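Just one protein chain is left out here, and the rest sit where they should.
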Amino acid sequence: MNVLEVKDLTVQYLTSRGRVHAVERISWELRQAEALGIVGESGCGKTTVAMAIMGLLPSNAEVVEGKILLEGRDLLLLDPEEMRTIRWKKIAMVFQAAMNALNPVHRVGDQILEAMIAHDGELSEKEVQRRLEELCAMVGLDPRRMKDYPHQFSGGMRQRAVIAMALACRPTMLIADEPTTALDVMVADQILGQLRRLQVEMGLAILYISHDISVIARSCDRMGVMYAGQLVELGETDDILDHPLHPYTRGLMKSYPKLRGPKTKLEPIPGEPPNLMDPPPGCRFCPRCPDKGASCPTERPPWIQAMEGHWVLCHKGEV
Amino acid sequence: MASSRDRGKEKPLGGGAHFLRHLGENWAIYRKNRMGMGGLGLLVLFGLMALASFVPPLLDPMYHPMNGMDPEIDTSTGPSARHLLGTDFMGRDILSQLLTGARVALLIGVSAAFMAVAIGTMVGMVAGYFGGIVDTLLMRLADIVMVLPGLLVILILSSVAGQLSIWNLVLIIALLKWAGVSRIIRSQTLSLKVRPYVEAARVAGASHTRIMFRHMLPNVLPLSFLYMTFGVTSAILIEASLSFLGFGDPSTVSWGMMLQWVWKTGHMFKAPYWLLPPGICISLITLAFYLIGRAMDEVLNPRLRKEVLEQ
Partner (left out) sequence: MIPTETEERGPIVVFDEVVKVYRTTQSLLRKSTGEVRALDGVSFTIQKGEIFALVGESGSGKTTCGRLLVHLESPSSGRVLFQGQDLASLRGRSLKEFRRKVQMIFQDPYQSLNPQLTVFQTVVEPLLVQRWGSHEEREERVVEALEEVGLRPAGDFMFRYPHQLSGGQRQRVAIARAMILEPQLVVADEPVSMLDASIQAQLLNMLLELKERHSLTLLFITHDLASARYLADRICVIYKGRIMEQGPTDLVIENPLHPYTRALLRAVPTVDRRKEELPPPACPVDLLLVPKAAACPFYSRCPDCTSRCMEKEAPLAEVEKDHYSACFLHYG
């Protein structure tokens, strides 16, 4: 059963200098109690997708095409009022560097309560307190610290508080945008572990967004790779990491120095991502691709299921 | 490609020289800012008025703002063919007074503001950059100056020294107003001091002077400019208030003076053609400098420019 389905989503930004083709024909689904990771470098459009799902796109963004189905309802067709009822109660989000967005003049506990009350105002005083304690247990915070201010919390604790805020209304699905970027290695590890526990024990579906493949590798059952606004590969995490099909994915994997195993020379992908105001007509990765074919520069590559459950956007996708 | 040959020797000059060199580019950016163009337009208007102020007395001595005597009129009259804005209580032409007032306002405003900001910027940068005892001493001095009740000081000085000339006024305004600017510039300098690019300059071995003029000053100038625009308006207003209260320089005609005359001669509600023009001019010139300040911020701060879309 799919919690969320994105179909052919295409988003463009209108700027004074032209149209930015930020996201082009993205399709994927997030199943119940599953962790799906979208990995891509800056500018690939992954945050735009998250914003589109949450209905938080800026005013100069235009959804040119596509559907976002949450339990069958198309979110893009909802008006702002309806979207507000969905937001936070069905889908919640932990934004990038959210731990820095905690209001420094309010106590942490109050901020979590606010998230609860703002979206679900009909809880009694007692219920609210009980829920707060529950949330603390879920994210690994000491309920006695709820009276503290954000600056008294460490980075990891603040991130947990933000996650608690996101879970306040028992959403079906959580979007975690770069959940560990500003954190130390060991703390990040704990946070990812905590999120995994939430997913497994509470059946929470989580969409991870990260530029770091290793975070996705560690936390996600399935993953998608985005490049220049397009989804270039989608499938089971282990499958993709062991058998990357798209040249970009392969290139990306070769860009990470390994901690174990033989020390091979890193082979980074030469060049830079394309300007999305004027993307290449055919395959957007073609200019940097070591494996160019004849039709690559001019024809949009097909979205093929190359192996069971493993999709790739490539002219040479047939394995 | 334009050769850097013609850029001449690199000297540790700050934003000033840099700004001049790129005047062409900067103008193109400024042009696109509507607020800035509006402000500039107003300023040009006042500039023209100031220039035009020399004309009326040449046409006919009776148009002299201070001494003009119209043989036929010796009271305040409304607009007419002879006197486009009417006359004041002595029969002098209001329009030529207005034009002269523009000249005076620009002179006083710009000079006083420029001096105040120049002093304040230097003091603030030195205090912020060197810290320690230098900082403490300079800031205590600034505190004392800030706390002085400006208008009162000027009033006392003028009653002690007799009538103050315009240039005395300019100097006094500058000496009173630099302190506020210095505090702001100091905190900006403090935050700049720890920016990695300043540290990179230290690591390369740059001297204190070089760092201050090359790295800090250009990043501090936008703030200085902004405060200069506030300074201009504030200087004009101070002068207007003083003149209005009767402490100005009686030998010059300023908008404030005009307002004083309207009031003192009891024409405030009787002669709108005399009351309104100087009042409106004061407001508009204030607005002009504010708008220019906002636009200058965009020119001086490359990041504010709406250029490349960062993905």
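A and B are the chain letters, set down in written order, and residue numbers restart from 1 in every chain.
Here, contacts are C-beta pairs under 8 Å (C-beta built on N, C-alpha and C of every residue); 3 or more make two chains touch, one makes a residue touch a chain.
Just so it is clear, the structure is predicted and the values come from calculations on it, not from any experiment.
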Can you work out which residue in A:Met83, A:Ile117 or A:Met253 touches the chain that's missing from view? A:Met253
Write down which of B:Ser158, B:Thr189 or B:Asn219 is the residue touching the left-out chain. B:Asn219
Missing-chain contact, candidates A:His211, A:His243 or A:Lys292, resolves to A:His211
Candidate in contact with the missing chain, chosen from A:Glu62, A:Glu134 or A:Asp189: A:Asp189
Omitted-chain footprint on chain B covers residues 1-2, 4-5, 9-10, 15, 18, 136, 195-207, 210, 214-215, 218-219, 301-303, 305, 307-308, 310
Touching residues on chain A - with respect to the absent chain: 41-42, 184-186, 188-190, 192-193, 196, 211-215, 217-218, 237-238, 241, 251-261, 263, 265-270, 272
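Methods note: only the chains that are shown with their structure count from here on.
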Chain A-chain B separation of Cα centroids, rounded to whole Å: 52
